[in-house]
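Missing here: one protein chain of the complex. Every other protein chain is in place.
Take a look at chain A:
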Amino acid sequence: MRAVWKAARAAVRRRRLQTLVIWLVTLVSTGALVVALGLVDAASAPFDRIFGAQHGPHVVAVFARDRVPDAQLTRAARAPGVEAVAGPFAQAAVNVPRGASDYGLGGEITVVGRAGPGGAVGRVDLWAGRWATRPGEMVLNRQSEWTADDLGRKFHVPSGPTLTIVGFAFDLSHTADAWVAPEQIGALHPTGSQLLFRFHDAATESGLRKQLAEVTGKLPRGALAGSRTHLALKHRIGSNARAYAPYLMAFGVLGILVAVLIVANVVSGAVVSGFRHIGILKALGFTPGQVLGVYLTMISVPAVLGCALGTFVGNLLAHPFLKFAFTGPASGVLHDSLGIAPWVNLLALLGMPLVCVLAALGPAVRARRMPAARAISAGSAPRHGRALGIQRRLASARLPRSVSLGAGLPFARPARSALTLAAVVLGVTTVTFAAGLAATLDSYGNVGHSTYDVTVYVGNHRHGKEVRPVHGDRELQSLLGGLPGATHVTARSDDEALLVGSTQVVMFEGRRGGRSLDSALVRGRWMRRTGEVVAGSPFLRRNGVHLGDRIRLRKDGREEEVTVVGETLDTDDRLVIGAWPTATALMPRVQPIAYHVKLREGAGQEAYARAVRAADPGLSVQLSGSNSVTGTIIGSATGLTLMLALVASLGVFNTVVLNTHDRRRDLGMLKSIGMTPRQVTVMTVTSMGVLGALGSLIGVPLGIAAHGVVVPRMAAGVDITLPRAMTDVWHAPLLAVLALAGVLIAVLGALVPARRAARLTVAEVLHNE
């Protein structure tokens, strides 16, 4: 054992560069693997994971307090099929006018009286402050939009008590907008009792409805005021995650493949290039088992160190990716719960060294069986010219000899070249896919972006109080249009209405000024006259509305029939857009909430914003910038792509290091007959350039295919249809650049070892032989 350790240690010392390469490749590959698996894990089931962690209710049912007492509800909840139940909790609907101090809770909010955040069902994540334990205290249902600094602020319930915010908690199932102590809820005049159920069979909507019917069967008629299932919730929330999941999954799978391939290539290559050394060990009297031990130890030391550090680095890198994709109001992730799942770290820590050992085992076992003399002679370049035929043809080609020699080199070690090619192909696939994704998202993010430069909101907040504009609506529009730089002003209103015949709440957007703002038309046309509207794709899909259909909208008892004439590229499933006369027909007292201002070429946004603030302190200004979501996706995709391309380049780097090591005698000889350092570099880089070109040839179509599969699924995740112009991104210039991606990956990986090969001292190399 001592001899094995000694020989392995000596081998590691002698092969410092190779050891460094193994360490570096396992580090980067493991890091990429952790990020990739982390993304796959997070993208697979973000809802299920958090829902499970919170013991989320399969059904949230609200009962009318005036129809059924709590005691009867408690008895009814003991029905067969019920796995666990929480409640009844008194539930009140509180009307909060929109204003400066409402914490975004404008409209009607649901407040529930609950003694604590835990329980058998619906455990909410209290991530800041504490629970409301006495009257006058309140906990808000928030993910992480507010900091703990907001704790202690007052919330005034109109015609009710003033509550102090003592905590922030996140409830994925959104059973309440706010919680108060049970002793406080009475003052808010609760009308409902909330029960949270978990059922044994929660797989289908119909199954859940049936089980709920069994619970409510013996209750008075009309006792059940409303209910919703976790399946409906699952679809509604997490649209961000649904949109990101296919793309993250694609990157994850690519990352795993690249990481495993490169590690296998590096490790098996290290053993193959050590055959001569193996032969010498055998000649010295090492048993086959000891030889195997030496090689596995030699590989394992840097590999295990690389894997351990790579896992750590992967965790650090994964955090920002997960944060952008899986946080936000619709993502359904617990506050501060982002991180790599333990199984991912375990798999990386155990799996990658195992991949290394398995990759080393094949050639090591072969070397173990090989007679010493053969192993020694196998140490240099292959004895039997596998590449003979190809080299013969290349020798006659009208190419510089250094180029034709280099082009034939990959055929001398076909297995090593195949693994390297596979890594380059995956690298190119990633680059192509990411480039396509970026082009599509860029096009999506910039839809209608040039239609306005500044948004001026009606109302401003100063010292916690709302400041209203001093000018009226029409005055404001002409004021904004008259400020220096403005060319066009579109007023916009947003008001809720009801889609008659359903419970669907519609966000009716009225526009005055005729510009298309930031929506793109997917099908149909823009509204031209009163009574015509356009709607977002999700609205049309979820309500079964088609272009040309007439729908009725109701607001404050007034009903209007409108015709849907166009489908816009919006992700909001409630959005319906109409011209101002249509809005006023439905809502006679409609007022704009914002004005979108187009500035003339060269006019500064900041200067215009200053002019607006000076003109009316009751206005707040937002400048148009790049779309943050698409920007984040593009940014993260670029990061992931660079990481995978780096891993692929490292694979090439390793192959060239091994090839140079294997062929150092040939290189020395070539230099001795007059090959210049530049020719050596050209030959070595060409050998990988061939693989790079082949990699592009295979990888670009694969990347295009991946884009074709993933992008529509991303769009479907948020119920939109991308127009063809956004998915047809494969134009000649882009393809030409992508065709170079493989060559670039190969050349970048090959350049350093190629230059090193060019500097080989001939006398030393040939003398050593």
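The rule we apply is simple: a residue touches a chain if its C-beta (ideal position, glycine included) is under 8 Å from a C-beta of that chain, and two chains touch if they have at least 3 such contacts; residues count from 1.
Keep in mind that, in the parts below, contacts and distances are computed from a predicted model.
Chain not shown in the complex: UniProt lists it as "ABC transporter ATP-binding protein", one of "ABC transporter ATP-binding protein", "NAD-reducing hydrogenase HoxS subunit alpha", "Cytochrome d oxidase cyd, subunit II" or "Beta-ketoacyl synthase-like N-terminal domain-containing protein". Touching the missing chain, out of A:Arg401, A:His488, A:Arg542 or A:Arg756, is residue A:Arg401. Between the chain not shown and the residues A:Ala412, A:Val506, A:Met643 or A:Leu748, the one that touches is A:Ala412.
Checked against the full complex, the candidates A:Gly544, A:Gly602 or A:Gly674 give a single residue touching the omitted chain, namely A:Gly674.
Touch with the chain omitted from the figure is made, among A:Lys6, A:Arg134 or A:Arg392, by A:Arg392. Residue positions on chain A in contact with the hidden chain: 381-388, 391-392, 395-398, 400-402, 405, 408-409, 412, 665-666, 668-679, 759, 761-763, 766-767, 769, in rising order.
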